[in-house]
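Then we have chain A:
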Amino acid sequence: MEKELRLMKGNEAVAEAAIRAGADGYFGYPITPQSEILEYLMEANPATTTGMVVLQAESEVAAINMVYGGAACGKKVMTSSSSPGISLKQEGISYIAGAELPCLIVNVVRGGPGLGTIQPAQSDYFQSVKGGGHGDYHMIVLAPASVQEMADFVDLSFELAFKYRNPVMMLSDGAIGQMMEKVYLSPQKERMKVFPEWATTGKPATRARNIITSLDLDSDGMEQHNRDLQAKYQVIREKEVRLEEFQTGDAEYLLVAYGTSARVCQKAVQLLRAEGIKAGLLRPITLFPFPSKRINELASQVKGILSVEMSAGQMVEDVQLAVNGKVPVKHFGRLGGIVTTPEEVVDNLKSEIIKG
Partner candidate 1 sequence: MAKIRGSIVVDAERCKGCEVCMVSCPTGTIAMAKEVNGKGYYYAYPAHQELCIGCANCAMVCPDGVITVYKTKI
Partner candidate 2 sequence: MIEATGIKEIIKPENLVYRKTNIMTDNILSYCPGCGHGTAHRILAEIIDELGLQSETIGVSPVGCSVLLYNYLDVDIQEAAHGRAPAVATAIKRLLPDKFVFTYQGDGDLAAIGTAETIHACNRGENILIIFINNGIYGMTGGQMAPTTLAGMKSTTSPLGRDVKTMGNPLKMTDIVATLAGTYYVTRQSVHTPANVKKTKKAIRKAIQYQKLDKGTCFIEIVSNCPSGWRMTPTQSNKWMEENMFPFYPLGDMKVPKE
């Protein structure tokens, strides 16, 4: 079937893609800059078309727990929020990861910390990739850099979530959430009719009862569970890395950036190349699993790496770990919701990496 071409906001694209992906439920709460996701879904009213449940919860905390309940029934469920609301969800995310439930959480990042700003930022990298909630767990984290990816990653997220029984986060930002671009939307998928055998759907006589929990008071059992989780994450690291490279073939200097910063860096690479500087860009698409292997390879080829993020420097630490001392790695980024310009990136690469 044909894809449908529309001009949409990033947030709207997520919502429309969720309906088309055959999502069973969306539970959300308003917060700038992502309220359009909930509003679009309420307006579209998929309860009357696909039967999808759309509910405005009383808080982000309630919403993530609704996601837990729906996911534990084996349903495709999701929520969305922005940084402070994502902080509220951390307990729920830890529970979801511990109980090994599939779901999608969209974070349209805004400046922080605290109430922060409503403008875009990339300062939730640590929260998304290193934990956020308590305990040894990971979400799979996808970083869209366009409205198209905002749409495409919804179905991909559900696919990965169910494949690994794991929460998946789409780490976007306020710029991508709000910008309007062309997007090709996939045709409507049918909602699932068959559910995983571990789900709580009512215990028939043919099986034992299903218990969804993240509690195990027996230490040996809990250690084994944690080891199993870690083994799962290792498989994810080996199989699910996604990245995009731009002019890295003969690059002598590498920019590493995701999301909006990657779009800025793509322009920066063009500007640098026009000046005769052989720069390239590696755009991680998955932030967990991080493309450490490829960055390490490129580190043997280039003279220096600049990690560009709208933050005080979070992803740069993973770049440094991947590079493992081979070449200098520095961070550049604006804060407070200010989007970096390509010219700033060019100047920074020159002053910090090339001359430094």
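Quick note on the criterion: contacts are C-beta pairs under 8 Å (C-beta built on N, C-alpha and C of every residue); 3 or more make two chains touch, one makes a residue touch a chain; residues count from 1.
Here is how the candidates were picked: all candidates are chains of the complex that A comes from, given by their letters.
It should be emphasised that the depicted structure is a prediction, and the values quoted were computed from it without experimental measurement.
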In-complex contact partner of chain A, selected from candidates 1 or 2: 2
Candidate 2-touching residues of chain A, taken from the complex the two chains share: 24-25, 27, 53, 55, 57-59, 61-63, 65-70, 72-73, 75, 77, 91-92, 95, 99, 200-205, 209-215
